[in-house]
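To start, I am sharing the structure in question, which I have written as structure tokens.
With one protein chain removed, the remaining protein chains of the complex are shown where they sit.
First chain written, first letter: the chains are A and B, and each begins at residue 1.
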């Protein structure tokens, strides 16, 4: 099999792979959190799932809070996976790239903590904003690096 | 263009590409299923879409069931795309990797069948769990392979 499209520093790819696995696991855990809340509140989304004493409902505040955090992950982390992957091919400074990957991983964990576990609106907003603008920075680097030559 | 970050067995990449295309198509088909249910039940999500005799509603059980299955795909398959991609770079046994890709593809199709087409809670749960824990296994392999050297 022959060569591909660009060069990535091994240290950058290592950090990308490690952080992406952590963030992927973090997202999967949201399903567990939702399931735990459904069990605790006996609130289910499908009639065939309802346990004794439970009911179908879509407005339980605790269940819906975890689901909002989960959706926020999908809105932010999934585009980030694609953007941070391509950012590796822009020839970033190794240290900057590694620390940005770690930063986004940390603040997305923080976002879940401050949204679904210990609600603190200001810290949740700060975590979201750091991840959001870091992703925008990476996307801007991609646009600059891969813009059409004049 | 010069070299990239690792080595992937052609047979592993072949299986990854094939299975990812199947799962991607499966997700796209959920939009068709939703549209068919909306047409059959005459229930729409935007006022400008409403056909004669129809209405805007967000609580039709058949439409919402397909939408829940679709969201479950987004929660599980989309992180799996990133995690299974990186798993290829951990040097997995070719046979194991190929069969894990096929397994996840099969159980995610099963999940849709047992959620949206022929609701069977136990089989749906089994399909979900097999895909979920296979993805966690792959993520754990990534963490082990790409952990920082001491």
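The rule we apply is simple: a contact is a pair of C-beta atoms (placed from the backbone, for glycine too) under 8 Å apart; a residue touches a chain by one contact, two chains touch by 3 or more.
Small disclaimer: the values here were computed from a predicted structure and weren't measured.
Engineer: Which parts of chain A are in contact with the chain that was left out?
Structural biologist: Against the left-out chain, chain A lists 1-6, 8, 10, 13, 61, 65, 68, 74-76, 78-80, 82-83, 86, 89, 115, 119-121, 132, 135-136, 139-140, 142-143, 145-148.
Engineer: By the contact definition given up top, give the residues of chain B that touch the hidden chain.
Structural biologist: So the residues of chain B touching the missing chain come out as 1, 3-8, 10, 13-14, 17-18, 20-22, 24-25, 27-28, 30-31, 45-49, 70, 74, 77-78, 81, 88.
We take it that only the chains that are shown with their structure count from here on.
Engineer: Turning chain A onto chain B with a C-alpha fit: angle in degrees, nearest 5?
Structural biologist: Rotation angle, to the nearest 5: 120 degrees.
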